[in-house]
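Just one protein chain is left out here, and the rest sit where they should.
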Amino acid sequence: MAAALRTLGARSIELLRDLGRFALFSLRLAVAGVQPPWRGRRLIREIYDSGVLSLVIVCISGIAVGAVLGLQGHNTLVRFGAEENLGSVVGLALIRELGPVLTSLLVAGRAGSAMAAEIASMVVTEQLDGLRMMSVDPLDFVGAPKALAMVISMPLLATLFTLFGIFGGYLVGVVVLGGDGGSYLSTLQDSVLFSEDVAGGLLKGGVFGVLVALIATYRGFTAQPSSAGVSAAATSTVVIASVATLVSDYFITALWGY
Amino acid sequence: MDAAHAVAKPIEIEAQGLCYTRGTRVIMDDLTCVFPRGRISVLAGPSGSGKTTLLRMIACLIRPDRGVLRIDGEADLAQLGSGAVRAFRRRVGMLFQGGALLDSMSVFDNVALPLREHSELGEAQIRDEVHRVFEAVGLEAVDELLPGQLSGGMVKRAGLARALIEKPDLLLCDEPFSGLDPPTVRRIEELLQHVNQSVGATMLITSHHSESTRRIADHLVLLLDGAAVSGETDALLQDDPRVAEFFAESASPAISKGAS
Partner (left out) sequence: MRESPRLEIWVGAFVLIGLAAIAYLSVAIGGLSAGGPGGLEIIASFDEIGGLKSRARVVVGGVKVGQVKSVALAPDFRARVTLDVDRRLELPTDSSASILTSGVLGDQYIALEPGGGEDMGGKGPKFLAAGDEIQYTQGAVILERLIGKLIQNLGSDSSKTDESDAGPDGTTSEEGSQ
């Protein structure tokens, strides 16, 4: 019993230390990012890797989720005779919650793990040490462009997911199930307010982007220099970033006054 | 870094009482040795004896638990702040075991990186510098290739080119002969000797290739049991039985001994 408590205590202290290291790392990364030299070309390459390459999965998933929302929403609203409100149901669910959250989970899995694995493999092959020996700061050269690219890409991807989702809901609710297209769009427009719904969704997208960016770069930089270390960096990124997304989603939702 | 700095001011390194323990393994125990100015020193020893560790300490990538690493009799590497470390590294070129070239960039961009980061040279001048150093290390027509497309020997040469392009005062090479076939090993040996003569930098090489060591080392530092035996190669081979034994064993390893 005492041994179990000791382990718990040791683990908690370990967790605190890790959090502290993570916070310090993030600070150094942010400082390195905002100082010149600014790595424009590398940033563009990184936006391609995190953003453009995630487009396919985001758009397909968006349509799929929107379609399901359309289906479920229709089935539920029909019971209250309120099926012409489908647009607003699908739209609000996507804009406020599912768009940013699901996009973040998908992107963390696809681009976040790839980012962590790439950085970790640079640790294994001593590429980061090579940079240090050339007096180039790896945080500035490698870390900052990757992190910034993720922060930029996430809100854009989340919005695209949302729009594709609204379209997916339209496809199911109107085209397949025969609802009224006009009501779909007008109820959508009437019930969505920029200041409450869209802005909150964009804020979430931004926050999730920051979280995934920091977690992926941190796990990459602190990876063990071995193949097992690379895969551990990738998997732990997905796990931690996903949990962080879901937990922070609650807090943002609560604080935004929903 | 101005191109006028054409003559290397080779560095002399003196290690005193270095101690380094990781977990339960004592890697260094009161290690003392010298790496003389402008000469080729080889760090030899069995696997796990701390060769790469010592090299990384000199590169300021790790710090010893105790002890002093003096450069040119003045600053202590173990105590340098980050700004001083950066200034020191500007005088150092390092060839890593796997080359450590950035695999997403072409060979040209890799070798040009130090110049693009630190110097004010224009692209045309950079191109000239890169091709000059390619010629010095014997690389041809590799500009557009990615590091992954190079053979083992070419990777080492490219890494060496990158280490040399800013005309360092100290050149560190981690296992430059590893993974190469014997003819290529000889070629790299000649290259290193040639570089030492033309550039004049102090060179520190880790190797467990006893043949190569004997051929190119002016100065030998043999790491045994956490401490160092160092001196002029030929003298050591004659006078110190441990050195002679190490080289004899390396030439024909006694498999039954089961050591490392």
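In this document, chain identifiers A and B correspond to the written order of the chains, with residue numbering beginning at 1 in each.
Rule of thumb we're sticking to: a contact is a pair of C-beta atoms (placed from the backbone, for glycine too) under 8 Å apart; a residue touches a chain by one contact, two chains touch by 3 or more.
All of these numbers come straight from a predicted model, not from anything done at the bench.
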Identified contact with the non-displayed chain, of A:Leu69, A:Ala117, A:Ile152 or A:Ala223: A:Ile152
Candidate in contact with the missing chain, chosen from A:Leu29, A:Ile47, A:Leu102 or A:Ala234: A:Ile47
Those residues of subunit A which, in the complete complex, touch the missing chain: 41-42, 44-45, 47-48, 51-52, 55, 91, 95, 152-153, 155-157, 159-160, 162-163, 166, 188-195, 197-198, 202
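Note that in this section only the chains that are shown with their structure count from here on.
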Centroid distance [mean C-alpha coordinates] between subunit B and subunit A, Å: 43
Residues on subunit B engaged by subunit A in the complex (per definition of touch): 59, 61, 86, 89-90, 92-94, 96-98, 100-104, 113-114, 117-118, 162
Residues of subunit A touching subunit B in the complex: 37, 45, 122, 125-127, 129-136
